[in-house]
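So that we are looking at the same thing, I have put the structure below in structure tokens.
With one protein chain held back, the other chains of the complex are shown just where they sit.
First chain written, first letter: the chains are A, B and C, and each begins at residue 1.
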Amino acid sequence: MDFDLTSEQGQLKDSIGRYLAGRYSGLEAREAMRRRPEGRDPALWQGLAELGLLGMPFAEEDGGYGGGPVETMIAMEAIGRSLALEPFLATGVLGAAALRFGASAAQKARLIPEIAAGDLCLSVALTEPGARHDLGHVATRAEETPAGPVLSGRKDLIVWGESADAIVVPARLDTGGVGLFLVDPRGAGAQLSGYAAQDGSRLADLVLDRAPAERLDPVEGSAEDADGLTVIERIAEAGIAALAAEAVGAMEELHRLTVDYLKTRRQFGVPIGSFQALQHKAVDMLLMVEQARSMACYGAMMVEADDPAERRAALSAVKVQINRSARFVGQTAVQLHGGIGMTMEYIGAHYFKRLTVIETQLGDTAFHLARVADAGGLIAAE
Amino acid sequence: MDFDLTSEQGQLKDSIGRYLAGRYSGLEAREAMRRRPEGRDPALWQGLAELGLLGMPFAEEDGGYGGGPVETMIAMEAIGRSLALEPFLATGVLGAAALRFGASAAQKARLIPEIAAGDLCLSVALTEPGARHDLGHVATRAEETPAGPVLSGRKDLIVWGESADAIVVPARLDTGGVGLFLVDPRGAGAQLSGYAAQDGSRLADLVLDRAPAERLDPVEGSAEDADGLTVIERIAEAGIAALAAEAVGAMEELHRLTVDYLKTRRQFGVPIGSFQALQHKAVDMLLMVEQARSMACYGAMMVEADDPAERRAALSAVKVQINRSARFVGQTAVQLHGGIGMTMEYIGAHYFKRLTVIETQLGDTAFHLARVADAGGLIAAE
Amino acid sequence: MDLRFTPEETAFRAEVRAFLRSEIPAGIRRKVSEGRKLEREDIVASQRILNAKGWAVPHWPVEWGGQDWSAIQRYIFTEELQQAAVPLPLQFNCYMVGPVIAAFGSEAQKRRFLAPTANLDIWWCQGFSEPGAGSDLASLKTRAVRDGDSYVVNGQKTWTTLGQYADWIFCLVRTDPEAKKQAGISFLLIDMKTPGITVRPIVTLEGHHEVNEVFFDDVRVPAENLVGTENKGWDYAKFLLANERSGIARIGMTKERIARIKRLARELPSGAGTMWDDIGFRTRLAQLEIELKALEITQMRVIAAQMKAGSDRPDPASSILKIKGSELQQTSTELLLELAGPYGAVGAGRVTGPESAAFGWADAAAALYFNNRKVSIYGGSNEIQHNVIAKAILGL
Partner (left out) sequence: MDLRFTPEETAFRAEVRAFLRSEIPAGIRRKVSEGRKLEREDIVASQRILNAKGWAVPHWPVEWGGQDWSAIQRYIFTEELQQAAVPLPLQFNCYMVGPVIAAFGSEAQKRRFLAPTANLDIWWCQGFSEPGAGSDLASLKTRAVRDGDSYVVNGQKTWTTLGQYADWIFCLVRTDPEAKKQAGISFLLIDMKTPGITVRPIVTLEGHHEVNEVFFDDVRVPAENLVGTENKGWDYAKFLLANERSGIARIGMTKERIARIKRLARELPSGAGTMWDDIGFRTRLAQLEIELKALEITQMRVIAAQMKAGSDRPDPASSILKIKGSELQQTSTELLLELAGPYGAVGAGRVTGPESAAFGWADAAAALYFNNRKVSIYGGSNEIQHNVIAKAILGL
């Protein structure tokens, strides 16, 4: 048992933290990026590539830098802390998981160096209208043609879809199974429409009408090869572990802002942090942050566990705790700030909004709690 | 809309309150009664009869004094406030409802004057082993014999069963329906065994083996006549409305004790009630007490509503709020008292225990919340 | 004891309900229901319809347009407004400055202001809060110095709701800087067109421009616009804030939202059925309904106690209504957000998701959730309400 980072991980943490803190130096800097047509500053992506972050999620033999869940945790926590508008979740987590678990060696060899260099952004189209949180709801159809497969259907809520050069799209095969395909969202038969999310990031819907696609080919004979839904689960699990780390970064920063505010804001002639009722709420926030951090660690550990049932229950448990902590910490931060916490001029409010969106992503509290309950919980009855 | 009591009701409230406060003058007085073989002081029952309380639950034409749900509420609230060990719930609420809804005019004429005079105590055997909260679970069987019906089966958790001269027992008829019967718990074929409950009151189990019984005959053609379960539902609804009032009386007194304690107990050189965190908890207790009081009023109003579905959902809603308030108020009272709240030498602890038992009686929170949800809630979607 | 309404009260409710649903435009009511931004014209139109009926200011003195209703009628009326998703008559006009002018204003002020205030010909905003004051309202710093027939006002107000639409602002200003906190404050009416006033928008969590900062830079206000007596403004403010607290539980509004959630849940696909089949969701909704029912009766008890005391003075029990009422409003928006599911993340104005007419609301769900965080903050935060109850009711 060991919670220390290796010295390389420590360096990564320092460099990514420093890099993002420098660029996201405050709300105005972030707002300036958000107002750009892309909803972000694409120049920063090259910076992330230069830091080695974009090759990190891939094995060295595949052209990556051999990072694992801990490296992802470090990156996502820094993103959460700085409230960065970087599509790392889309490319470095969801897209990377799709390639790791779903792509052939040749596909990896072709795509990973491009991603590592910052030249290729991905996203994954995990949901369809009406699917709610069920990732197994795949109505988009793949059809074989002499020129290769074409896809038809509708996907929505694609994270940073407009920033993606290629989108991984699950589609129903003639066999009834599900396969994953790479689609050019600006190619023939594809219509991508982007829009703002509540947290300042961007989402996109994708309508496909016989859009040419390239099938991702998992390692032959693997579990992922047998069932494309297995790959989708792995992608979602990687996403939950990453969102957990992002949420922890955001919560810690929001808690810090709140405690600072309690120390400096004066009412009735004293700092409001001298009121016991407010102190205790700040303590309750800390408890929730610490519980969330523990579950983010648990997520990083369990995301590579071998047993699918155990892994699935664990990641669902992670999301439940993250969601509950995110809600409590966000709401309480606003409450303790009073009016100023209600304004978009205050960066704390933006943390609250990001945390709220995280709650809705990759399954909400009720969905994941039901999954843990269905699995019979986490503790064996013996 | 009117929350005032009539002057008669006001007098009843004063007289019952004064009577019980005089007898239950403190924990020692109560403990002395509890330690008697009966678990109470039977002499007090005559006093309640003299106050007119025991005839109150019955219509004047049936030999009663024509009270209604408000009178029951007044009585039960006083019982709750004084933590009285009187079997009024058994006789004056459950038993009375069994007669009101389930008995023929002749039966009423025979039994009610005896009850009003304090000479006849009843109880109702609402549950069987394994029924959990389901009152429709009736495995006890009634058999017709030339000498009249006989019952065989097991009933448990009968409220103040040892104090009852006759027990109302639901049993399965040959037709498959359910009928209600009066059984002498000390007669042939009946074996009654009493035991202490967690709150100092007494419960009893009843084993019947071809025990002679008298069938209660509802008014011919009424809903209650068609289905004995309807009578059982009405009995349980009357019981919930009464428990709600009892809980409110107990909660108000426990809250008062707690606020008093906060004012008098000193730590760190000041009354602990000067600590804001404790003040706010005392306020949260008050909120829960007030919400419970409102629902006790609602229960008293709805227990005579005509529409069975509406009545049923309403009383379930009442029990949910009462249970939640009882738990919060009880737990918080103990917490605010600290160590002293944990001891049986302190009367507040006994209120907590009674409130906890109320939570388990006539359906717990989860049971009734599910009933409200199944009914589609309380508010029409339009 | 009887919780039922009299036949007269029931008939009154039916009359109000029928009028509101037939006369207030459905488009406006839908905006209210979904928590979308109302335009100035929406609010004006709705209030003028009510005023034409004599219902914009029923709680005012009869001579100034009031209705002499019982507390129960007022309760029924407000609940019906909320349940029909009608914009409430502008509270700054109807519940704040109007009653203050009627009670404490000069005859000239009454004649000049009350009728146009009721009809929303004058739009008022409130100048009480200041940056740095927060819950400690009386620590306000905006100064008004008497100079001949005028006051010269300098300072800054904040959280001025809908100040961008306002014709006039009623302000608390410090007229005696030597006096202790609550003393030395006056109640001043100021024309927003007066030179020296600047309004700066503040965008709140949900992305709307709902509140403002208002800056006063040597603003000259005719002395005739002082309400009542100089340095007695705090008394009028307390009178006004007591008014503000009534109806703060917004039970009708939460009921309306619950009814809407039920309708939406029945249409919204989830798994093989709809969200209405999700017993967990329905259980959470039932829990909210139970607490709301309890609060509704608590509110009736407070009203009955006030009627019995023959007093319009605020009951400290209204702090209970504020705390619990705001919690339940917030819970209802949480359930709406849960209902929206992954579409809760969608930014305002974007319609996406299942191809169902019922789904056009999802982009507003998060906005409503965000916006409703304010209800436990404004009008005395819930922490302040706890302090009030601890002191006034529990004697701690």
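Quick note on the criterion: a residue touches a chain if its C-beta (ideal position, glycine included) is under 8 Å from a C-beta of that chain, and two chains touch if they have at least 3 such contacts.
In this text the structure is predicted, and so the values were computed from the model without any measurement.
When the full complex is examined, the chain removed from view is found to touch A, B, C.
Interface note for the absent chain: among A:138, A:317 or A:342, the touching residue is A:317. Checked against the full complex, the candidates B:18, B:110, B:132 or B:186 give a single residue touching the omitted chain, namely B:132. The omitted chain makes contact with just one of the residues B:25, B:222 or B:343: B:343.
Contact with the chain that does not appear here is found for just one residue of A:105, A:188 or A:373, A:373.
The chain that is not drawn here is touched, among residues A:181, A:298 or A:346, by A:298.
Panel shows chain A; residues 1-5, 9, 70, 259, 262-263, 273-274, 276, 279-280, 282-284, 286-287, 290-295, 297-298, 300-301, 317, 320-321, 369-370, 372-373, 376-382 of it touch the chain omitted from the view. Listed for chain B, the residues touching the missing chain in the whole complex are 127, 129-130, 132-134, 156-157, 195-199, 203, 205, 265-268, 275, 277-278, 331, 334-335, 338-339, 341-345, 349, 352-353, 356-357, 359-361, 364, 366, 370. Remark: the residues of chain C touching the chain excluded from display are 279-280, 283.
One rule holds for everything that comes next: only the chains that are shown with their structure count from here on.
Each chain gets a centre from the mean of its Cα atoms; for chain A and chain B, those two points are 54 Å apart.
Rounded to whole angstrom units, the spacing between the C-alpha centres of chain B and chain C is 42. Multi-chain contact residues of chain A, defined as those touching 2 or more other chains: 275, 277.
Within chain C, the positions touching two or more other chains are listed as 383, 386.
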